[in-house]
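What you see is the complex with one protein chain gone and the rest in place.
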Amino acid sequence: MSDNTHGAMHEFVKGIIKENPVLVGLLGMCPTLAITTQAFNGIGMGLATTFVLVCSNIVISMLKKVIPSTVRLPCFIVIIAGFVTLIEFLMKGYLPEMYSELGIFLSLITVNCIILGRAEAFASKNTVIHSALDGLGMGLGFTLALFFMASIREIVGSGTWLAGTKFMIEIPWVHDNPTLIFIMPAGGFFVLGCLIAVINKLAKRKPPKEISCENCPNAAACAGKESCEAAAAK
Amino acid sequence: MKFFKEKIMPSLVLCLICSLVCLLLVGAYELTYVDNTGVMTDELKAGCKEVFGSDDFEILKDAEGNVIEFDGVTAAIVNKETKQCLFEIYENGYSKDGIHVLVGMDENGAVAGVTFITCGETPGLGTKVNDKDYLAKFIGANNEAAVDSVDKVTGASYSSKGIKAAITTAVNTYSENREAIFGE
Partner (left out) sequence: MGYILILVGTVLVNNIVLSQFMGICAFLGVSKQMKSSVGMGAAVIFVMVCAAVITYPIYKLLEHFEITYLKTVAFILVIAMFVQMVEMIIKKLMPPLYKALGIYLPLITTNCAVLGVTITNVDESYNIAQSVVNAFGTGVGFTLALLLFSGVRSRINDSKLPETFKGVPATLIAASIVSLSFMGFSGLI
């Protein structure tokens, strides 16, 4: 029993820091760069992704015996896209402002590699409870990374923090002299690069971890490793 | 049997999952969808109050009760006694339909005030146009040239373009459709 709880705990905790999908796994870069201009948006996007991740993990691990392996990819995609559409309805109804700020990236949660990657690598092989915890942990790790990065960009780039909520804080001097470049596209790449460098330093990770198909879980799902490696090597 | 298992089964399962997902979504849509066309929502009332100080306005409808649309204007909100009206307008800024405003026109056809309902522009950059002091610069404009003479906000060129386009639409719609709006 205690062993079981320990295992479940592990599935939950690992995604938050040790295997953080963005900062360590280098996945889901597109939303990480695009919508992190404001901390509140980062939280919104993170929680929306968490919702989709948890729900799709649960459903996929429940259906893992039913889905034939030849069509598993389209099945996963349809299930994920369904939950994305659901979260679109909810956000349109309750947070219309955020809905229009996140815009197209809300629909693009469907193709976020974290979700399909977890479905393929974890949920299709594990029990429902473990899959749900794994999804929750990964989602919260993603939210944390987004929130962290968005906070840096918002504080330096527009001199506020948590704008759009009632907890909004104005940073005295920066607010009048914001470094606009941080909330422009170029600043996104820059902040993420620096953040990963800091994580590298803290974790004393051997640096040359490259973004390539080897650590993209989609590659295993969509094509098989050989063609990926061939593409990378060519 | 093997043929069935390898060829038919997968397609059947996929179809089943697709139709289930779609059915559930249709259900969820029916549950969550609220038709706000032609309804004075709280947001619209708050906007009217901010511009004219009263929310004694109605959405302009034709005899069958359909909302009358003008080119580029989603709805006209009118007070026939004071001859004041507001136009609800969606305009593209940096993002599609990122600018959703109410433009109020006074009885002489000049802009009486502009207020945002939602602003979906880049936070910190495009959202600068949603600023009372900036929007106040448009008050009193009654033709395209006057709207055009207001400066853009630095760093928010798309959003400034969008808000100016929205106000121009309002001014032009007023001057072209004055009779239709107030039923004169």
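Going by the order they are written in, the chains are A and B; count residues from 1 in each one.
Note that contacts are C-beta pairs under 8 Å (C-beta built on N, C-alpha and C of every residue); 3 or more make two chains touch, one makes a residue touch a chain.
Since we're looking at a predicted model, the values are computed, not measured.
Interface note: of A:M91, A:C113 or A:I183, the residue touching the hidden chain in the full complex is A:C113. Counting over the whole complex, chain A has residues 26-27, 29-31, 33-34, 73-74, 77-78, 81-82, 84-85, 88-89, 104, 107-108, 110-113, 116, 181, 184-190, 192-194, 196-198, 200-201, 207-213, 216, 218-219, 221-224, 227-228, 230-232, 234 touching the chain that is not drawn.
Although one chain is not drawn, its touching partners on chain B can still be listed: residues 18, 21-22, 25-26, 29, 96, 157.
In the analysis below, only the chains that are shown with their structure count from here on.
Interface of chain A with chain B (complex): residues 37-38, 41, 63, 66-68, 70-71, 74-75, 78-79, 81-82, 85-86, 89-90, 93, 96-97, 99-101, 103, 154, 157-158, 160, 163-164, 178, 180, 183-184.
Within the complex formed with chain A, the residues of chain B that make contact are 6, 9-11, 13-14, 17-18, 21-22, 24-25, 28-29, 32-34, 95-98, 100, 118-125, 155.
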